[in-house]
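Mind having a look at this structure? Questions to follow.
The other protein chains are all here in position, but one chain of the complex has been omitted.
Let's look at chain A:
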Amino acid sequence: MDEIREALTKTSAATKKDRFGRILSMSALALIIFVVISIFWFVASKGLATFFTNKVNFWDFLTGSKWAPGQLDKAGHPYVGAAPMIVGSFLVTLISALIATPFAIGTAVFMTEISPKRGAKILQPVTELLVGIPSVVYGFIGLTVVVPVMRQLFGGSGFGILAGSFVLFVMILPTVTSMTVDTLRAVPKHYRESALALGATRWQMIYKVILRSATPGILTAIVFGMARAFGEALAVQMVVGNAALMPHNLTSPAATLTSVLTQGIGNTVMGSLENNALWSLALILLLMSLVFNLVIRAIGKKGAM
């Protein structure tokens, strides 16, 4: 009697196993969340130390144009103006996205609408392959091909915003293209059929129906490419020239947030103002990637309606 009751009321082996599995897989997920939170916590606490511990004026930090954290100006404030790097980062991102967008959309349309066979055979595998090419390789090519060409064309050293933008353009092109292809493929087939049935030419169908209905997806792809360009460190650092000066033209040496970070963080002492100022740059990078994320979400929500 008791045995039967026990067997009925006790948790069965299968349930125990199931609970175990649930907890095991949940703890893996919890670990990832913990990582995300600790990244934000550590970078923010280091990055904000510039303003709270070293008492740097936040506004001066954002708008100041001289970056020399080791030196003091007449009033005794250190020179920590991050504006040159912020401007540099935004310029390379915007220019590379501007160049890449028409090429990416054109190629994607070609692959899905004009010549799907050739697209699937040649372009598809090549873009997939190029997405995987390490950024240092792009940087190396930038250094040996793009920079000398810039030097020939515009004089000077060849290093600068324009060289960085070109390298980033080639880097984000495959990413933006393959994402745009995915969106174009997701446009229902009957859209195309009904447009053609109404007597539209192929271009009218592409321009007025396909591209319009795929706009949210294409925008997402572009913002995604911009996020990648903004956060890219090594390839840009190799060709941008790394002079933390306000860029006065596109072919003079400049710097981006990432390039100053990769160069500087090893040469400063932990906890010093120079070091904290660099962490503030990392914080800006972190917040910008958050902004790009929010933009992508906002576009996605609008497109879903």
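In the analysis below, a contact is a pair of C-beta atoms (placed from the backbone, for glycine too) under 8 Å apart; a residue touches a chain by one contact, two chains touch by 3 or more; residues count from 1.
As a convention for this text, contacts and distances are computed from a predicted model.
The unshown chain of the complex is recorded in UniProt as "Phosphate transport system permease protein PstA", chosen from "Transporter substrate-binding domain-containing protein", "Phosphate transport system permease protein PstA", "HypC/HybG/HupF family hydrogenase formation chaperone" or "Cysteine desulfurase". One chain of the complex is left out; on chain A, the residues touching it are 14-15, 17-18, 20-22, 24-29, 31-33, 35-39, 42-43, 46, 102-103, 106-107, 109-111, 114-115, 119, 122-123, 126-130, 132-137, 139-141, 143-145, 170, 173-174, 177, 200-204, 206-207, 227, 230-234, 237-238, 258, 261-263, 265-266, 270, 279, 282, 285-286, 289-290, 292-293, 297.
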